[in-house]
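As structure tokens, the structure follows; a few thoughts come after it.
Missing here: one protein chain of the complex. Every other protein chain is in place.
Right, chain A next:
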Amino acid sequence: MLDCGLDMTSTLNFLPLPLVQSPRLSKLPSWVLKDGSMFLDKELKECSGHVFVDSVPEFCLPETELLDLSTVDVILISNYHCMMALPYITEYTGFTGTVYATEPTVQIGRLLMEELVNSIERVPKAQSASMWKNKEVQRLLPAPLKDAVEVSMWRKCYTMPEVNAALSKIQLVGYSQKIELFGAVQVTPLSSGYALGSSNWIIQSHYEKVSYVSGSSLLTTHPQPMDQASLKNSDVLILTGLTQIPTANPDGMVGEFCSNLAMTVRNGGNVLVPCYPSGVIYDLLECLYQYIDSAGLSNVPFYFISPVANSSLEFSQIFAEWLCHNKQTKVYLPEPPFPHAELIQTNKLKHYPSIHGDFSNDFKQPCVVFTGHPSLRFGDVVHFMELWGKSSLNTVIFTEPDFSYLDALAPYQPLAMKCVYCPIDTRLNFIQVSKLLKEVQPLHVVCPEQYTQPPPTQSHRTDLMVDCQPPAMSYRRAEVLTLPYKRRYEKIEIMPDLADSLVPLEIKPGISLATVSAVLHTKDNKHVLQLPPKPPQPPASKKRKRVSDDVPECKSLKPLLSGSIPMDQFVQTLEKHGFSDVKVEDTAKGHIVLLQEAETLIQLEEDSTHIICDNDEPLRVKLRDLVLKFLQKF
């Protein structure tokens, strides 16, 4: 199984979880069906023309019905965003296999899960709505609820014990480590350049190579650059995790982010940056580190609020081996690779586990707050939206591309606060994809259907799709795709003693051939050919042998024969071996050799020889060996 991501856009259909009682949210009117029936009034609320489910938010899981997940042997994780559904899979499907991921992926993945669990468990909600999910009811709801897919499969968030159990099933791996799976295939993670520890995977046997390219970046940010060379010579390249915002240039967005931030603060407003606790935030902090002095922001406090803020900042400093060259060089000095260490030391950046506690004492405005969750449905960000939403001095800047910012803002409308959309997605865009594919030249490309056509909102932009030759094969959710590849060979090892016993014959110039009769041993999907054991000497017992004791022991196959028998030489050979009464008759297809005394007849044709004799075994064996002399064995 390749990756195990969680679709969190489902949460956009739910009302936000406020940390402190929000009079506005609790007073929202119930939504009523057109026919006036009220039975959904507890579950659905209306806000500025949008309908939301008033319930614990739920997530859309990967497809679990299509196949029996207990038959999955291995899950390969490409980056920490792509493992968020892991507890659902490892704990509830009978899965008993192994999950492979790099150390940073696991550590940061744990932080993301911890933050998620924490922000949902902190706000216990009595209600868990389910009536609206009824197909008959859902049909009557307004969009987007009406069109939400697989709602019956949506699940509530997992718990920390489940997270820990899931993570304990992960085996840590390093880049370019070759991992043998059951002796049949080898998997290798490669740096994908997108995030700390993010990987692409090579899945290969001796003859076939499948590359899984998921969430890769060619831009130089903090992680180790993408390893492209190792993707070459792939039979199949599976391509996914491309940028969500193909039209935005990450560098430009960072510039816009900084200038909007500076402008707001200069005007006395606060800036809210909804974000994940790891990833782009490191780059943003690094930019601000260089920017704040020149922009005159040195006295503005930066707050990073997350239950895992401290851990995230600390962890980022210890993964030197997973960082880009520049950052590695710093560690060699030894200095912390990320400048946010200095921001913390100089008190410019402060981090808190939540808005409660120390933060409320230290809190000074105007300020800049980094906090989650980017969906604006749970986490400390909900509080700041409620707090700052009414003033047009404040700005919320969206940097994470996973959620539509308009949908995210919907339950907060009407809103006076400024909204700026600066999505920073460093993953591959379509121009980079074509460059990459030209470079690595896979035989076949496989990708999700969305990538094979322009985005629905910009159908004229034919440049916004994967373009390659032969055209990419596409897949959809729950669709089974057969890869156009036929396996022909496998590796087998010949034991040295067997190899010594082989007698190669040159059949054609440059081509030799040896017949091999050997015992095949297969263990852990590794095949070895050994010399056949010597036939055991029959025990010299005096007991009368039973007939069945003599039944041939091995069903050993004799080699195939090839060649033809030259008539004259054959007759000469027969005569040399004491057959004096050889008589030859010509037939339509060849000859018949008669040994009159022995009452034996040999039919010789171009591609066959037939020895017909009475039951005189020594004679037959003698003739057989004479015939074999003229033939080649295969």
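Note that a residue touches a chain if its C-beta (ideal position, glycine included) is under 8 Å from a C-beta of that chain, and two chains touch if they have at least 3 such contacts; residues count from 1.
We adopt the following convention: contacts and distances are computed from a predicted model.
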* **Protein name, per the UniProt record, of whichever chain is missing from view ("Integrator complex subunit 11", "Auxin-responsive protein", "Acyl carrier protein" or "Carboxypeptidase O")** => "Integrator complex subunit 11"
* Asked: With respect to the chain omitted from the figure, which of A:387, A:440, A:473 or A:495 is a touching residue?
  -> A:495
* Residue among A:249, A:267, A:392 or A:562 that touches the chain left out of view -> A:562
* **Residue of A:177, A:220 or A:249 in touch with the missing chain, whole complex considered** => A:177
* To do: By the contact definition given up top, give the residues of chain A that touch the hidden chain.
  => 103, 173-178, 188, 206-207, 310-311, 314-315, 317-321, 328, 331-332, 334-337, 487-496, 499, 502, 504, 507-508, 510-520, 522, 527-529, 532-533, 547-548, 550-564, 606-615, 617, 620-621, 624, 627-628, 631, 634
